[in-house]
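Only a single protein chain was left out; the remaining protein chains are all shown in position.
Chain nomenclature is as follows: A, B and C, assigned in order of appearance, with residue numbering initiated at 1 for each chain independently.
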Amino acid sequence: MPASLCVIPDSAPNTPPGRPSIHELECPVKAHEWVNGQYRLLVVSAPRAVLDCEPGQFFHLLCPRTDRFQPYLRRPMSIYSYDRAKGEISFLYKVAGEGTGALASLETGDSLNIVGPLGQGFEIRPQWRRPLLVARGVGLATLAPLAQECASLGLPLIAICSARSPDLLMSADLFRSFGAEVITVTDKQGNSDGESLAPMVEGLIRNRGIDAFFTCGSARLLRMLQEIGARHGIGGQVALEQNMACGIGMCQACVRPFRRDDGAVNLRVCREGPVFDLQEVL
Amino acid sequence: MPASLCVIPDSAPNTPPGRPSIHELECPVKAHEWVNGQYRLLVVSAPRAVLDCEPGQFFHLLCPRTDRFQPYLRRPMSIYSYDRAKGEISFLYKVAGEGTGALASLETGDSLNIVGPLGQGFEIRPQWRRPLLVARGVGLATLAPLAQECASLGLPLIAICSARSPDLLMSADLFRSFGAEVITVTDKQGNSDGESLAPMVEGLIRNRGIDAFFTCGSARLLRMLQEIGARHGIGGQVALEQNMACGIGMCQACVRPFRRDDGAVNLRVCREGPVFDLQEVL
Amino acid sequence: MADLTTRIGTLTLKNPIMPASGTFSEELAEVFDLNCLGAHVTKTITRGKRAGNPVPRVCEINGAMLNSIGIPSKGAQWFLQNTVPFYSDYDAPLVVSISANTADEFARFAEEVSVPGVAAIEVNISCPNIEDDGKAFAMKPGATADVIRRMRSATDLPLWAKLSPNTGEVVEVAQAAEVAGADALVTANTMLAMAIDSTTGRVRLGNVMGGLSGPALKPITLRMTYQCARAVSIPVIGCGGIATIDDVLEYLIAGARAVQVGTATFISPTTMPRLVRELDLKLAERGLAAVNALIGTVDVADEAIAIAEYA
Partner (left out) sequence: MADLTTRIGTLTLKNPIMPASGTFSEELAEVFDLNCLGAHVTKTITRGKRAGNPVPRVCEINGAMLNSIGIPSKGAQWFLQNTVPFYSDYDAPLVVSISANTADEFARFAEEVSVPGVAAIEVNISCPNIEDDGKAFAMKPGATADVIRRMRSATDLPLWAKLSPNTGEVVEVAQAAEVAGADALVTANTMLAMAIDSTTGRVRLGNVMGGLSGPALKPITLRMTYQCARAVSIPVIGCGGIATIDDVLEYLIAGARAVQVGTATFISPTTMPRLVRELDLKLAERGLAAVNALIGTVDVADEAIAIAEYA
């Protein structure tokens, strides 16, 4: 990384002192179920304060310590869904390692400490009328609330859901329930690679007037959409991941380089992101 | 502690190579109940190999890690009872801190990792025909299997059980079930102090022919019995405690000073003890 | 309400709880009112802009954290124009942590940040990332004295020297800082460490080595705090692995006049206000009227080394 990168953009925090907008809370677990062999859906009760959140934002979860797992740092998780009426928020996560392994031990009635809502969510610009969602793996969780948002804005929605195998396409039905037209592709079926998807996306642009991309979950798909978007002048956004410590913007752990007017700049995924402009990602 | 103390006595380990006598084992928890507000009884299934144990020996328990408690070192616990026929061993312990707090979270069916049996148990010398057991607090657990041993040797037994309050006198009934005559004293009743007990012990020597002392659980009672024993020429044994790391004799953490022919010597509570000659304790 | 104030040289802090450099920023104002803190300590800044180290910049290991953030910095100008005004809304004193490559640069930079709104300068001579193999000014009494002495003549602001646990000469470095004119010591920065992914064989930090922080560091930095508090007469500010009120008490008992909370804020962003509250409660519980009554009360007397009682 060139030493000339300026570390963080010249932006000051946007909340005046005395009005906390990020909360640390103990939330009772309402439900916690296996969605398939790898993913679990965790639903917690949450007060109104933290439900002022947006698709694309995330929470930082304090995973419990168990005899087997001893996670230390928090783990970032996208909001999978939130319901202000029911006072609940849910996370869809893949059991990957120490932290999520420990998270998986939570039972209904247990308490989960969460910090959030954090980061900048998706922005559906007014000129974007026909969005295409392209999600893979964990990205299916992150894009789910965006699909709901599109539905509530009355936007017609097409979603390409990609996964290793058909049983890991867990939120395709949820996308459908929001009225999305869902195209599923999997490695197993051999139709999830770039060569298969690029023509499909090009076709959707031609035939369905796609004018915005939203993606999450795959560097490969991101590169493909950047390339197609640049060629067709189609904008969009991507939700990124990076190892985090604080999640709030204090530690500078989670930076990634982005293209800005004056060259490259390191931005914090937890603060300026996790949602970024598609074309700015380096 | 004078620098002239020799650290460990000149004794080599007594088991020839190739015949392990100390075992590290995972044992399923058979039962785990509160005996009163402070003490719990933990029963685990154990194979025959570790049931070749003696009253006064102990096991070293690997307490689980929980979200709240993160013990690291093992915790030594006296054998409260063992039953070769049923293949079980039990511990009676006081919930004190980190380790025992974690231990208390074990549920039936969970697994407990134990190392043992460890240390030297009580020895009832042939000339000791009328033993007096004097136990306080946690010492009630350590002396319980000795009471059973006395019973099986057909020795008449008197036990003084001391505790802070009557509800903490948990093994008095067990002592009785082994045919012991039990005298209970408590701080609450005001009859557990040395001034009350010394005349009582003197009386028992006079009237009941007590010829050996076994004690555990109180430095104060130990001093008293040393003094009375020395005066009357009555021998005996005491089970001691000391902070431990290895429990096996490797680390020299658990030493205490003892009187030996050639002056003072540091002995390992885990190895040369936990049971020592009453008069040797400094 | 007990008297929580503590004096660090000429500064009086309303309580002994403050953030550790690099684990605190303006963003925390979105979690709680920063006015509840004893002081505000900035991330270390350098005079010019710096990008910091390659990612991954953090990893966790056995209940501790490693970081090789480096010193990304927006430079002196940004600090003066944005950071100082932001914190001027608060009455807690602002402490700016600075770093430089030479004693001279340290002095010139100190002068530059000696502006109204800045209450003290924390001299980061201990960042193990900035120089090769963890070498830093705070590794040697001579280099430490040199930096502090030059800064002393360049600014009137109190100078807090942040020491390193990586040196074998903790006491000598502490005394050198005192003699050279430091107003306080901070014990300590992170310990140089490393992690490898056993599956891939890769180092787990972009910068190969990084600094250990969190609970695993506490026994080491508590020891340094004790050693330094005995060896110097300027105030010592404890830092390393503080997360609970017991940790705070232990540092105060060891001789610290205040403490800095680092990694714990990542684990629980409300740690510091909670500690302020709990400190007040603990003092009350023990019938102590002031935090001062705890400082340096560590008991190393014979009672502690007697044979353990077993009653």
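Simple rule for what comes next: a residue touches a chain if its C-beta (ideal position, glycine included) is under 8 Å from a C-beta of that chain, and two chains touch if they have at least 3 such contacts.
Note that this is a predicted model, so its numbers are computed, not measured.
The chain that is not drawn here is touched, among residues B:49, B:153, B:230 or B:250, by B:250.
Considering the whole complex, the residue from C:124, C:167 or C:189 that touches the absent chain is C:167.
Within the set C:36, C:179 or C:253, the residue that contacts the chain not displayed is C:253. Remark: the omitted chain is touched by one listed residue; of B:73, B:104 or B:198 this is B:73. Against the chain not shown here, subunit C presents residues 54-56, 61-64, 66, 133-135, 139-140, 164, 166-169, 171, 191-196, 198, 200-203, 206-209, 212, 215-216, 218-220, 222-223, 226-227, 241, 246-247, 249-250, 253-254, 297-300, 303-308.
Residue-level contact of subunit B with the missing chain is found at 1-8, 10, 12-13, 15, 17-18, 20-24, 62, 70-74, 98, 113, 115, 242-256, 266, 271.
Operating definition for what follows: only the chains that are shown with their structure count from here on.
When you average the Cα atoms of each chain and compare centres, the chain farthest from subunit C turns out to be B. One simple way to say how far apart two chains are is to compare their mean CA positions; for subunit A and subunit C this gives 35 Å. Rounded to a whole number, the gap between the C-alpha centres of subunit B and subunit C is 47 angstrom.
Between the CA-based centres of subunit A and subunit B the separation comes to 58 Å, rounded to the whole angstrom. The set of subunit B residues that touch two or more partner chains comprises 70. Across the assembly, subunit C contributes 63 as residues in contact with two or more other chains.
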